[in-house]
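What you see is the complex with one protein chain gone and the rest in place.
Let's look at chain A:
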C-alpha cells in the first residue's frame, strides 16, 4: 500500500473456445488499474469490462487467491506466474507493471497439459501420477502407533516439509523446454523418501510414479534448472537428484 496509483495497460491474451478449436492472441485495453490490485483482480476488471460490452469474458483458473491452492496458472510476458519470483499468479501485483505496458498472457503450454478453454488447462495428469504411488498405504482407522513413537530428525522432517510444500500448479512443466514434470514428481518422491513412514514402499512408489509420469507424455530432465527458478514455492532441484537416486536404487532391486 506504499504506492497508490492507477495505470493504463494493453493486454494480449490467448483466446481459445475449447480444446478442439484453434486459438489466437486477442488485444484488449484496460484503463484505471490500481497498482495495489493483484494480477487476477486486474483480470476480473477486464472481464467486467467485457461483460459490460456483452462480450465473452476470459476463462482462467483461480481459487484461493493466496498462493496455496495451485489453481492459477498464467504465462505472463513469457514467464510462468509472471515477472516476479517465489509467487503464484494470484500473488503477482500490478505494481510490477508500468503505465502503458503491453502484457502478454498465455496458458501453460505443454503436451501433457492440453488447453480446455482460453487460459484454462487440464492438469489431471498430476492427479494420476499421485494415484500411481504418491501415498503411504495406511488405512484411515486412526489405530496406528502413537505419533511420537518414531522420532524423525528435525533436518529430515524440515526437508520433507520443504518438498511437500509443492502446490501442484505445474509452473515447472510450463517453464521447462522439455515439458518435464520431474520437479513435481521429485518433490513427492522426496517427501516420502525422507520420512520413515514412506520408506516401506519406497521402491514401488518411485517406479510407479515415474512410469505414470512417462505415460502422461511429460518430457525428460536435462538439468536446465528453469523449474526451480519459476517454482512459486522454491522447490529445490535436489529433489530431482534424490528421485534419480531412488529410481536407480529401485531399478537395481527390481
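Quick note on the criterion: a residue touches a chain if its C-beta (ideal position, glycine included) is under 8 Å from a C-beta of that chain, and two chains touch if they have at least 3 such contacts; residues count from 1.
Please note the rule applied: contacts and distances are computed from a predicted model.
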According to its UniProt record, the missing chain among "Sulfurtransferase TusA family protein", "Fumarate reductase/succinate dehydrogenase flavoprotein subunit", "Polar amino acid transport system permease protein" or "Cytochrome c oxidase subunit 2A" is "Fumarate reductase/succinate dehydrogenase flavoprotein subunit"
Note that chain A touches the absent chain at residues 1-3, 17-18, 34, 36-38, 40-41, 44-45, 48, 51-52, 54-57, 59, 61-71, 84, 86-87, 91, 93, 95, 116-117, 120, 122-124, 126-127, 130-132, 134-148, 151-154, 157-158, 160-161, 164-165, 167-168, 191-192, 195, 197-198
